[in-house]
Structure formats: structure tokens, C-alpha cells
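After the C-alpha cells below, expect a handful of questions from me.
Only one protein chain is missing; all other protein chains are in place.
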Amino acid sequence: MKKVTIDPITRLEGHGKIEIFLNDEGDVANAYLQIPELRGFEKFCEGRPVEEMPRIVPRICGV
Amino acid sequence: MKTARRIPLLKKMLAQLGIEEGRVRLDWVSASEADRFASIVNEMTEQVKKLGPFRRNGGGKNG
Partner (left out) sequence: MAKPKVALYWAAACGGCDVAVLDTNEKILDIANIADIVFWPIALDFKYHHVEAMEDKSIDLCLFNGAIRSSEQEKIAKLLRNKSKVMVAFGACACFGGIPALGNLTNRAEIFQRVYIEAPSNANADGTVPQTSTKVTEGELELPEFFDTVSTLAQVVDVEYFVPGCPPPVDIILKVVNAFATDQLPPVGSVIASDKTLCDECDRVKEQKKITKLYRPHEIIPDPKKCLLEQGVICCGPATRGGCGLRCIKANMPCRGCFGPPPKVADQGAALVSVIASIYQGNTEEEIARMVEEVVDPAGTFYRFALADSMLKRKRMPPTEGRL
């Protein structure tokens, strides 16, 4: 199947790519949004003192 | 005396970085205590050998 890739998606915060599969008629058979990023805040915040939370988690999103 | 405070704090930090307690040792030996120096070095060498090399994962993008 023909695949149209939009990479990266733009004008928002974060990373994403869209894969669009077209069937033989050129219609959309399916489309997938993928998020190709992860930093792991959920894990590396563990073990940090509570006062670090307001210093660390704003860096999840700077917008 | 700064060393006496630095080393325990450093050891706590190194433990968080996966470096075992037994790999760092602080001792006070004078220039005239040759035998003592030799025995400390030998002890330490044995200890570190028992701990073995660092487990793989020493930097670089994927260990």
C-alpha cells in the first residue's frame, strides 16, 4: 500500500508523525499517529526529594 | 578535615550512581608507615577485585 508520511507534525509542542496508508483507489485505508519521544519523568522523579518536583516537572512542557 | 567530610558525601552520591561502597576508601597514612600503606593497598586491591569490573553501561549512547 502507498504510504504518506507527515514527519514531524508541526506548530504544537512535542514530537509526532502521521502515517497514512492509501488503498489502490487512493482512498485512506488507515492513518496512524505515533509519538516518537519519551523522556521518562515518571521514573526519574522517583527517589527525588519532594521539593524537587516543582523544579523538575515544569520541564515536562516549557510552553 | 574537608576530606573527612567530602568522602562520605561523595560515597553517598557514588552509591546513587551505581558505584559500590567498597570501591572508595579513605585512610590516613603517614610517610613513615610503609608497612601499613602496603597492607591497606593490598586489602583494597583484593576488595575491588572481588567486586569485579563495573557492569557494562559506562556512558555512550547505549551503554
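Each chain gets a letter, A and B, in the order it is written, and its residues are counted from 1.
To be clear about the criterion, a contact is a pair of C-beta atoms (placed from the backbone, for glycine too) under 8 Å apart; a residue touches a chain by one contact, two chains touch by 3 or more.
Given the structure is predicted, the values throughout are model-derived calculations rather than measurements.
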What residue numbers in subunit A mark contact with the hidden partner chain? 1, 3, 6-15, 19, 21, 29-30, 32, 34, 36-40, 42-49, 51-52, 55-56, 58-63
Touch residues of subunit B, complete complex, unshown partner: 1-2, 4-6, 8-10, 12-13, 16-19, 54-63
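Simple rule for what comes next: only the chains that are shown with their structure count from here on.
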Starting from the mean Cα coordinates of subunit A and subunit B, work out the distance between those two points in Å. 42
